[in-house]
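Of the protein chains in this complex, one is absent; all others appear in place.
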Amino acid sequence: MSSNRFGQLFSVTTFGESHGPAIGCVVDGCPPGLALAPGDFAHDLERRATGKSRHTSARREADEVEILSGVYEGLTTGTPIALLIRNTDQRSKDYTNIARQFRPGHADYAYWQKYGIRDPRGGGRSSARETTMRVAAGTIAKKWLLERFGVRVHGYLSQLGDIVPGQAATDAIDWDIVESSPFFWPDAAQVPELETYMDALRKSGDSVGARVTAVADNVPPGWGEPVYGKLDGELAAAMMSINAVKGVEIGAGFASIVQKGSEHRDLMTPQGFASNHAGGVLGGISTGQQIVVSTAFKPTSSLRLPADGLDTDGNVVEVITTGRHDPCVGIRATPICEAMLALVLMDQALRHRAQCGDVGTVTPRIPGRFDV
Amino acid sequence: MSSNRFGQLFSVTTFGESHGPAIGCVVDGCPPGLALAPGDFAHDLERRATGKSRHTSARREADEVEILSGVYEGLTTGTPIALLIRNTDQRSKDYTNIARQFRPGHADYAYWQKYGIRDPRGGGRSSARETTMRVAAGTIAKKWLLERFGVRVHGYLSQLGDIVPGQAATDAIDWDIVESSPFFWPDAAQVPELETYMDALRKSGDSVGARVTAVADNVPPGWGEPVYGKLDGELAAAMMSINAVKGVEIGAGFASIVQKGSEHRDLMTPQGFASNHAGGVLGGISTGQQIVVSTAFKPTSSLRLPADGLDTDGNVVEVITTGRHDPCVGIRATPICEAMLALVLMDQALRHRAQCGDVGTVTPRIPGRFDV
Amino acid sequence: MSSNRFGQLFSVTTFGESHGPAIGCVVDGCPPGLALAPGDFAHDLERRATGKSRHTSARREADEVEILSGVYEGLTTGTPIALLIRNTDQRSKDYTNIARQFRPGHADYAYWQKYGIRDPRGGGRSSARETTMRVAAGTIAKKWLLERFGVRVHGYLSQLGDIVPGQAATDAIDWDIVESSPFFWPDAAQVPELETYMDALRKSGDSVGARVTAVADNVPPGWGEPVYGKLDGELAAAMMSINAVKGVEIGAGFASIVQKGSEHRDLMTPQGFASNHAGGVLGGISTGQQIVVSTAFKPTSSLRLPADGLDTDGNVVEVITTGRHDPCVGIRATPICEAMLALVLMDQALRHRAQCGDVGTVTPRIPGRFDV
Partner (left out) sequence: MSSNRFGQLFSVTTFGESHGPAIGCVVDGCPPGLALAPGDFAHDLERRATGKSRHTSARREADEVEILSGVYEGLTTGTPIALLIRNTDQRSKDYTNIARQFRPGHADYAYWQKYGIRDPRGGGRSSARETTMRVAAGTIAKKWLLERFGVRVHGYLSQLGDIVPGQAATDAIDWDIVESSPFFWPDAAQVPELETYMDALRKSGDSVGARVTAVADNVPPGWGEPVYGKLDGELAAAMMSINAVKGVEIGAGFASIVQKGSEHRDLMTPQGFASNHAGGVLGGISTGQQIVVSTAFKPTSSLRLPADGLDTDGNVVEVITTGRHDPCVGIRATPICEAMLALVLMDQALRHRAQCGDVGTVTPRIPGRFDV
């Protein structure tokens, strides 16, 4: 039981505060023989990085990953892989005035009640800076899943405030469009509208929520543990553990409330499933369909707009957050959601072969699209 | 790592298949000295029971709980508490014709792909019968939380298909109304409408989804672990582990996507928080406000309506489910959601005092409503 | 974290008090497809049973195992296997006079200090009755290890007081002799001497310690986790968790203190290892040699000989234990040690294939006896 560790057999233990000397993680349980180099982390870290566009926070970190252990002559050895990133752009002075204040919507008050002490610099441990290491660890999982099983993980922004992509764009997502968009947005035609919206939002000093959808293709059927280690249960825990997340849904999610059973249940045909309301999971176990998980991000509470708050003596004070903050934290959360999806899948892959052996060893198959 | 165990310090390990000889659980980590008797379980098990009204499944079990261990002279001793319920109303013949079929929307195919073998009687391990033991274990948690901290856990049905309770009824819930309703519904005026709706649904042979909201009052601030053991993260895992759940949200949940930050962030005043969009959790830690978690239940896939499916040889077959099934499984899921909320809170209470000591020992306080 | 659960991927959660209604366990993580029937448990439970000969305790239990879950049509399904044994021969009256006393050498005082409450009937949870379920769970592990890998687990009594078997008898153990002996003793010629010793001991009202050695043949190289999940580390935890155990050693154990390095290190030759001081484990990982673990059992503290003790008020009282007790608990601990060895090996087998794949998939081999 560790509140800073994620995963059972492929586990990631993270550490570090926003403005401490470094952040890092220890990845334990990675199979031996996987090629891994410091450069492998750059792509996803850049996608997550602050400063990708004018629509996200202006904090800029080199985010150079150092591999401290677990890799020998370019291959993983089966021993723990420690990753380290030094914090270089800390600007602690931005935060000194809030050391005695509770910012509304932030973890300040909760941490203070829990521990009786807190590191106020940039949110300390509660900062989204921690998610950098999730993305780094997720890179390892993505790599192994792709090489070993052909599993591919993707993510996109599926809602920004009340704007949603066009149905055609989401029915058949063009991942090149998503990647070339400053918003991980699948509908190229809407980008100007989004830019206008975000510019106005930033000027207003306010923020807005978003929805991120992450998917995984080529996941073999049979991954996931029934009852309390369900694939969807682990995904829910994974996504809800990301900063600012307030909701998680699998497949049809909350829309299934208004569905009839005859509509929701995905029929099986010799050519495969006829629909995917389930989001690729039945009874907590993968079905071989695309895994689909969506996550609701609240609007960030770090606003230039002043608000009344309390200080640690219970006095009313005016709180203004003057640091660097995204008006929509959901945008660059996309690679974080991908990483958490990859981490859950890799963990479940190892759990599956622990109990049931390597894929293909004991599992019966039926012909057609179901075969893996 | 056990896929049949929930919780870290107050853990529940369940076992049993729908039509096996018995179901049961082992509750480990219960503090010593709590009064506990077999009769304590009756109330919530009855609330969950099949057959409460004509709107839920007709399966009738006595659901008599036997305490096998961990209680001496009416008090818990700190050793594991094993609970056992014999299955008496099994009717296995209802299910024999589907042993070689994959029912659409059910776990049959996923289990078969995972294990290469499955117990087809009533869904075996994937049956919601397992949730009986969650409710039983939850009873212990509810009792301890109430006696030790005054925490009260409640649940209600907050949506049935596209029907929602009136705003006034949910703004100030009258729990007597909820408990006297056959639907755990907070708006007494709507019950006739719901009965008409459910009667028509049952006649049609179809089913519909629902939303359940569970709340906890008097939770002290400071419960919950940051990062991966977050209170909301554990709640998400807990709820998503319930059969038929497709989504979980905390506080404003998915509605926070369209909120502005200035609207969402809950301001603190000397009289307490001015709103509760957060659902009582910030940074993964309780704030002292009401904990609010909502859960989306899909429509059950067990329908009298026939559908094409596949058998284990890949042939198309017609599947009709003739057993006893609820047209809306969300209704009697209400006490299950309560139980999971109680289990998470109790586990977090023990985790909190492990690291930070008993409440009141190390935690600073500010005056007013925040004080506990 | 559960103090009543053993194992990570093949886990056993036990429950039950000596004189409660039942004892039982939940075995989670067993691979699907293993043949298992209630009769499989009888052999080892009989070997462990009280009352096997006049040299062990006279308590007689039917110890009939009921399989409550996890087995369908004679095969394990991958879901948790719950086992139950009703307590039938409880004789609680034997123990009523010690409810307010702390028996010297027993857990009474420690439990009372920990929990402030304890079940005094037969030692409650601290009774060796709990080990019945270890033996039952160990039966499943032994069966899978044998069928899947040809691993065989054996145990014998390697010292009783100051009596040790002849060197020739232990150099090449004849397991038929061990099994036909009332003492699990490998040297048939010594049995009369042992019987005389034990008769005198029993008459004296005193007790004596013993050493049990458990071995496993055909364990593939590569099982065990480095650093904190070492095969020998898990074995140490397993054996030390058995009632009355005060020491554990692997291979040469404490004798290695006086060895020179040139003597202790086992040389490798093309025909295999030239010796086995290591006991089959190097760096926490199996080498393919026989696993050898020895365990020291203290003399039982339950004696007819009176002793001064304290009661719960701190007063001096005379304590006499009048229940049924073995003058040497180590004798029937032999199958318990075997069971713990099997449980550790099975868990490590699953952990190995989680990270490294099934045996033969990724592991390099060199020719000769090292090959598996």
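Order of writing sets the labels: A, B and C. Residues in every chain begin at 1.
Simple rule for what comes next: contacts are C-beta pairs under 8 Å (C-beta built on N, C-alpha and C of every residue); 3 or more make two chains touch, one makes a residue touch a chain.
Here the structure is a predicted model, which means the values were calculated and not measured.
Contact with the omitted chain, checked across C:138, C:221 or C:335, is made by C:221.
Only one residue from C:138, C:165, C:209 or C:335 touches the chain missing from this view: C:209. Considering the whole complex, the residue from A:124, A:209 or A:222 that touches the absent chain is A:124.
The chain not displayed touches chain C at residues 1-6, 8-9, 14, 102, 104-107, 109-116, 125-126, 130, 159, 161-162, 206-211, 221-230, 232-241, 243, 245-254, 256-270, 277-279, 281-288, 296-303, 305, 307-310, 312-314, 316, 330, 351-352, 356, 362-368, 370.
Where chain B meets the chain that is not shown, the touching residues are 1, 9, 29-33, 78-79, 226, 350-351, 353-358, 361-362. Although one chain is not displayed, its contacts with chain A can still be listed: residues 1-5, 8-9, 11, 13-17, 20-24, 26, 28-29, 32-33, 66, 68-70, 72, 75, 77-82, 84, 114-119, 124-125.
Criterion: only the chains that are shown with their structure count from here on.
Copies chain A and chain C of the same sequence differ by a rotation of 180 degrees once their CA atoms are superposed, given in steps of 5. A straight line joining the Cα centres of chain A and chain C is 45 Å long. In chain A, the residues that reach two or more other chains under the touch definition are 1, 9, 226, 351, 356, 362.
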